[in-house]
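Comments concern the structure below.
The complex appears here minus one protein chain, its other protein chains still in place.
Labels run A and B following the written order; every chain starts at residue 1.
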Amino acid sequence: MDEIVKGIFYVAVFPGLLFCGSVGLLLCWVDRKVTARIQSRIGPPWYQCFIDIVKLMGKTMIIPRGSRRAGFLLAPLVGLAGMTLVSTIVWRVNIRPGASFIGDSIVVLYLLILPSLALILGGSSSKSPFGALGTSREMKMMLAYELPFIIAISTVIIKTETILLGEIVGFQSLHGVLIGHPSGGIAFIVCLVCMQAKLGYIPFDIPEAETEIIGGVLAEYSGVSLAIFKITNAMMLFILPLFLMTLFLGKIHFNVKGILVALVEFLVILLLILLVKTTHPRLRIDQAVKFFWWIVTPAAVAGMILALVGI
Amino acid sequence: MNSILIVPILLPVVTGLLCLLISKRRILEVLTFFGMFLTSVAALVILLGDSLRLRMEWIDFSYFRIEFDLYAYHFSSFILLACSFFGLLVTIYSLKQMKDKDHLKDYYCYLLLTVGFANGALLSNNLVILLIFWGMIAIMLYLMIRSAGIHAEKAAKKSFIIVGGSDFLMLLGVVIVWQLSGSLTMTDMTIPVRGGLPTAAFILLMIGAIAKVGAMPFHSWIPDAAEVTYTPVMAFLPAALDKLLGIYLLTRLTLDLFVLDNSMKILLMTIGSITIIAAVMMALIQKDLKKLLSFHAISQVGYMVLGIGTGTMVGIAGGLFHMLNNVIYKTCLFLCAGSIEHRTKTTHLENLGGLSKSMPVTFIACAIAAFSISGVPPFNGFVSKWMVYQGTIEMGGPFWPVFLITAMFGSALTLASFVKVLHSVFLGQKPKEISEPKEVEFSMKIPMIILAFLCVFFGIFAQFPLKYVIGPVLGQHFAGFGEAISFSGMWSPTLATLLLSFSLICGIIIYRFGSIKNVKDGEIFVGGESIDGEEVRISGTHFYDTIESMGFLRILFEKGKSGGFDIYERGKSVLKTLSMILYQGVDRMIERFYDGIQIVTIELSQYFRKAHTGLLTTYFIWFLVGITVLLLILMK
Partner (left out) sequence: MFKDLFQRCFKKSIWVYHTNTGACNGCDIEVINVLTPYYDVERFGVKLVGSPRYADALLVSGPVTRQIVPALKNLYDSVPDPKLVIAIGSCAAGGGIWYDAYNVIGGVDKVLPVDFYIPGCPPRPEAIIHGVAVALGLIEKKVAPITLKDEGFEKWMKS
């Protein structure tokens, strides 16, 4: 019972919904500001994303006639639920590496499917043809980036010989961060590219292509449900680089120097993602699938072979 | 008490044979239902008791004994219950679905006979008895598929050849086993697989199990049967029964009968991995619902074989649990497909759509089963798949990352395929051709609801089946299973589900904050035009055209579609070549040999013909020569 109450606290407040949601929205602002600066303009003020969410929550929702109402409304919640659980797990491992359970890296992998699944369900439930198109694209995108992502995580597992996230972190305290080794470095780059696709950022924001298919998966969403999708995206922006850091850059030490180092690492990863986002055009879906399957996957396999050999 | 073991075998067989005599539909249905029900009760009784054994002498020569040996311990009795239970569910379902088909008494008779023979195979402890029942099930398979009509003939023949052929290989394996261990009783032997002969025995017996279960390369009978036969038959046979039987046999082989070494394990794991990926890629491009589901059945088998092949405790537990889960959600999916077919008379994905509003129960059951099969937490598929991954990682050995990656990627592909199914059939828009279908009747709903509920239950409270069912099976061979399964250091599905549902509640709170009350209805926005639903309908069948047409994969897909990987087709062409060689090389040769003899004989006789001149003097001289020779010989 005690565990359940603690669990609820973790999920709702501390490393869960409130904390990650707020920090995620701040990071959304960082995204817009950096994009603005790269495009030589002033960006919005720091509270802009919060205001966006509040405004969205106040608008009326329009539900298309004839769509499956329950599925339409349930889809954003599924994504949110999955994301909160992932954020709880990742933060708990970072704060207390002993608290990780067996197989939690794979559990995180599977739970990360839930936000994409939410998009897919949402797109299908609306009666719109753009939703159907978006669904098909999102599914193909997921197939495309899951393969190298799985291979990269397997590389980490091979190298550290464990699948507990806590022990992966511990391994890196003993043997140096995983990025230092060649196989870890390759896996890190592969993961970075897959992160770009998972976050739905250009050049891989094909399912949500705003200018192409009127918002694709989210075409018929408005109001609160859209707000929940945006919160889920914000949390993903926060948690995914953190997950990468846990896997490849080791433990966050909770003293002043450690926190500064962690912050710098985090911002560097974020900056890499944003730089790619602002300087590339959008790919077509078959180009994206070919890119992931014929270029990124062989790279990931090469990294895995290096890890098997022992480098 | 021991003779209760006969009941699950005899009762369905007798009832089935009785069915052949009855032609009124009502009595038939009642009879079948009670037959199945009583069998399930008997199985439950057997399960709740201790291990039972029944031995009767059957054939006894001095050098060769076959006992009629039935043995029910926790594993076999649990699967016995599962078998009878699924038979019962399918019977309830068929009451309405098969209402207007003809030859109903044949169908029910075969159903009961199959259950009876399957029970026999499960309970049997003697390899020969097992083979007998196995073979009878193969015959029943042919008959059940064939019962759909003459157009099912080809598919039924193919199934019988593949499964029956593997039976023959099993017979060979049994003979080798008898040679190696001197006995035919399954509980009495443990053969280490080292060296040529035990390996051959293991592989032959394994082929028997794998062909029944449908792993590659013996899979091709399942999709062909799926196209032509009745859906309850599909729901029962390839989904439920074959998996239970085949994996039961495989587990007995790997745990009890043989002691595996690494090369065999790797062979099993390779078969598993290839099955997973190849079958699910074929499933991605299918346009017919039943064929798609059958390819998924094949693919899930890969997980089971992979789990059992790892040889570690967690892996085997995962494989067995996956078998249980697979039976639950596969049967549920096939039953949903049957409901759709019953109401809309078609299973082509192109012609379906938007059925979620009119068939909500079917939709929810199908969605739950679809998410279970894809391994989405917190349903049961995720727990068993995760255990299989655990086992793969723990096993170590060479190539383990390859197996892990294929398994995880296969799960992503499964999700893709089911997204397509859900979108094409339930979500999306309804085409004009389908008039408003109603929900299926009550008796067809019940099995689906029960199975969907089990999916959720086994997912959230996974401790129960693991501790009480699968634990004892492995407890014989691996110590410490009980503690490992107590979930203290493992993923606890209950806690996770609780937290997930709490997050859902948080989401609902956000909804309340955000004026969920002001909700309007509106048309979809397609650029401002008011376009009719039919014109903007996008069915899911073309979702994966991109993947299908990508370079290297295109070639593979074309070969797969045209039967390039089908062992039956390949076997047929090999046989054709072989028969042609035999015809030319042997048959013709003998013909020519006979022709040669004929020619030689005629030549010789021509030669002697010249001696018969017709002149009396010549014959007189021959007569004198002959007499002289005879006198000379007689005087010696």
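For this structure, a couple of remarks:
Just so we're on the same page, a contact is a pair of C-beta atoms (placed from the backbone, for glycine too) under 8 Å apart; a residue touches a chain by one contact, two chains touch by 3 or more.
The structure presented is a predicted model; accordingly, all values stated were derived computationally and were not measured.
The hidden chain, counted over the whole complex, makes contact with A, B.
Checked against the full complex, the one of A:219, A:269 or A:301 touching the unshown chain is A:219. The chain not shown here is touched by just one of A:31, A:52, A:138 or A:265, and that residue is A:52. Touch with the chain that is not drawn comes from one residue among A:44, A:258 or A:298, which is A:44. Contact residues of chain B toward the unshown chain are 513, 518, 520, 522-523, 525, 527-530.
Contact between chain A and the unshown chain involves residues 32, 36, 39-45, 48, 51-52, 54-55, 57-62, 210-211, 214-215, 218-223, 226.
Rule of thumb we're sticking to: only the chains that are shown with their structure count from here on.
Centroid to centroid, with C-alpha atoms defining each point, chain A and chain B lie 39 Å apart.
Residues 3-4, 7-8, 11-12, 16-17, 56-68, 71, 73, 76-78, 80-82, 84-85, 88, 101-104, 106-107, 109-111, 113-114, 117, 120-121, 124-130, 132-133, 135-136, 139-140, 142-143, 146-147, 150-151, 154-155, 157-158, 163, 214, 219-220, 223-225, 227-228, 231, 285-286, 289-290, 293-294, 304, 308 of chain A are the ones touching chain B in the complex. The residues of chain B lying in touch with chain A in their complex are 354, 356-357, 375-377, 382, 386, 389-390, 393, 401, 404-405, 408-409, 412-413, 415-416, 419-420, 422-423, 426-429, 489-492, 495-496, 498-504, 506-508, 510-511, 513-516, 518-527, 533, 536-538, 540, 542-544, 546-547, 550-551.
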